[in-house]
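Excluded from the complex is one protein chain; the other protein chains are retained at their positions.
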Amino acid sequence: MSDDGQNSAEKDLAKKNIRLAIILGLIAAGFYIGFILFYF
Amino acid sequence: MYEAVLHDDHHDHKPTGIGRWLFSTNHKDIGTMYLVFALIMFFVGGAMSMVIRAELFQPGIQYVDPQFYNSMVTVHALVMIFGALMPAGVGLANWMIPMMIGAPDMALPRMNNMSFWILPFAFTLLLSTFFMQGGAPAGGWTMYPPLVLQLGDGLPYLVFAVHFLGISSIMGAINIIATVFNMRAPGMTFMRLPLFVWAWIITAFLLIAAMPVLAGGVTMLLTDKFFGTAFFDAAGGGDPVMFQHIFWFFGHPEVYILVLPSFGVVSQIIPTFSRKPLFGYTSMVYATASIAFLSFFVWAHHMFTVGMPLTGELFFMYATMSIAVPTGVKIFNWMATMWKGSMTFETPMLFAIGLLFMFSIGGFSGLMMGITPVDFQYHDTYFIVAHFHYVIVPGIIFGIIGGIYFWLPKWTGNMYDEKLGKLHFWLSAISVNVLFFPMHFIGLAGMPRRIPDYNVQFADWNAIISLGGFVFGLSQLILVWVVIKCVRGGEKATDQVWEGAHGLEWTLPSPPPFHTFTTPPEVTDATAHS
Partner (left out) sequence: MPVDKLKKIVLGVTAVSLFMMSGTALADYMNVLNLTEGVTPTSKMVYDLHMIILYIVTAIGVVVFGVMCWSIYHHRKSKGAVAEQFHHSTSAEITWTVIPIIILVIMAIPATKALVFMEQTGDAEMTLKVTGLQWKWKYDYLDEDITLISSLSQDSNDARQMGSGIDPNTVENYLLDVDNYVVLPIKTKIRILTTAADVIHGWWVPALGWKRDAIPGFINDNWTYIEESGIYRGNCAELCGRDHGFMPIVINAVPKAEYAVWVEEQKATKLATAAGADKEWTKEELLEKGKAVYAANCVACHMAEGQGLEGLFPALKGSAIVNGPASEMIMQVLNGKNMMPAFKNQLSDVDIAAVITHERNSWGNTAADTVQPSDIKAAR
């Protein structure tokens, strides 16, 4: 599976997925960093 | 595995050689890798438990130094929890979620690959500590300071292994949430999702909330040892008990992270073999969510003996008892699914029913332990060991194994050997009780946990327990045989495989092509969850 030959609908879906992943990743990382800042 | 369908499907070309696995972005292959890795780690962890049971077979120290024994106890748990149970769950999720929701793959296929390959790396870090000065971690999987800080060279490896495992789990969780939120086929509304998918959505949120806390806690262990902090050192103004709060704030949601996917599997299996829809779909979703929500409020029941104020002890007692309610709702709903159904008892159903009986036994001892004043006698004894092994082994693991038998024909296109499957079930079910039930007795009678030797009054039960353990361990080899035999061939499986099976995954060929649902399917109530 490669990114070539993606149509615009697939590109939109990929954007949505990456955006949600970044948000969730920031939440998880945020918990960790917040934890560190709080305690350290 | 996919050879049978290849020649028919021009678009089913797939990579070959080692690159296929190293660089995979395919949810089926990655699911397979997770499951194979989990199975290997299950035997690694299992071998450690055999060392434990061999030493405990008789009073006296026969085989291993007590320090090494403590390492076995510690690493057995770490390997089982992080190397076998969690990867197996994610493996089942990877295989089944896209097919269940009508999606072509997971939302982030490359991150999916990375999530998997972190695991062998992390376990290399962890297991390499056996060869270091000071040996492998030996302070329990719970890693309480100050004891864990007495570990020699291995401490940073332990901490970094835990960090990497956490990163892998979090990435997996993100992937699952993005997949289910963004890639459901049209018509696949949330309330039409199979309960396995719901279980994983909820588990994924638990992972995101809980794993960073564990990461923070072990980071603090590292800085206490090497960077002059004193989080857990009273002499420096710190408190060892704070680590316990941090650990168990992760640790309690963690046990639900482990069990909810297995509950999800049971919710797929029981309706199928009862030929009847799952009873109380909405209640099941809410009960699962309630369990997950409540799991954040009960952590201190793992620490009732640290010397908490009375108010704290009472709060955590009441909160812990309350989790019995949604858990009971789930058991009753499964029973109501079976009730007035038309049941057959193929291997997946045997494991699911086994879970209902024996997870409940674990639930009963758990309720007993939740009663704080009595827990003062149970805590840190074999009663606790009995409880958590009941919920883990004939609970979580039977769920995973049930799922493997349930879905093997779909994955491989071949029916597994039903006679062998049943043999595996009965040997496991009987030996698991010989192994873990007597632990209730010796715990009540006064045997503490995490000890390599004991007073002779406990000898008879320990001998019986060890025998049960040896039989149980050997019985799991049957599973390996079943899987290998099934991959190689067997009676051809239909698309639906099981007479009572409903759901999008059962509309696909067995085995499914490398890429499925490249065009989204049509979803109506008829093709939605069972």
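When the chains are written out, they are named A and B in that same order, and each has its own residue count from 1.
Note that a contact is a pair of C-beta atoms (placed from the backbone, for glycine too) under 8 Å apart; a residue touches a chain by one contact, two chains touch by 3 or more.
Quantities reported herein were computed from a predicted structural model and do not represent experimental measurements.
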{"item": "Touched by the hidden chain, restricted to displayed chains", "value": "B"}
{"item": "Residue among B:Leu165, B:Leu195 or B:Met338 touching the omitted chain", "value": "B:Met338"}
{"item": "Sole residue of B:Phe23, B:Phe226, B:Phe357 or B:Trp481 that reaches the chain not shown, by the stated touch rule", "value": "B:Phe357"}
{"item": "Contact partner of the left-out chain, one of B:Tyr144, B:Phe181 or B:Phe470", "value": "B:Tyr144"}
{"item": "Residue in contact with the excluded chain [from B:Phe82, B:Trp95, B:Tyr454 or B:Phe517]", "value": "B:Tyr454"}
{"item": "Option from B:Lys276, B:His301, B:His389 or B:His424 whose C-beta touches the chain left out", "value": "B:Lys276"}
{"item": "Chain not shown, touching residues in chain B", "value": "59-68, 70, 131-135, 138-140, 144, 146-147, 150-152, 233-235, 239-241, 274-283, 305-307, 310, 313-314, 317-318, 321-322, 324-325, 328-329, 331-333, 335-345, 353, 356-357, 360-361, 364, 367-368, 371-374, 376-377, 379-381, 441-442, 444-446, 448-458, 460-461"}
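Rule of thumb we're sticking to: only the chains that are shown with their structure count from here on.
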{"item": "Centre distance in Å when chain A and chain B are each reduced to the mean of their C-alpha atoms", "value": "26"}
{"item": "Chain B contact footprint on chain A (complex, rising order)", "value": "1, 13, 16-18, 20-21, 24-25, 27-29, 31-32, 35-36, 39-40"}
{"item": "Chain A contact footprint on chain B (complex, rising order)", "value": "25-26, 105, 107-109, 111, 170-171, 173-175, 177-179, 181-183, 208-209, 211-213, 215-216, 219-220, 223, 229, 231, 515"}
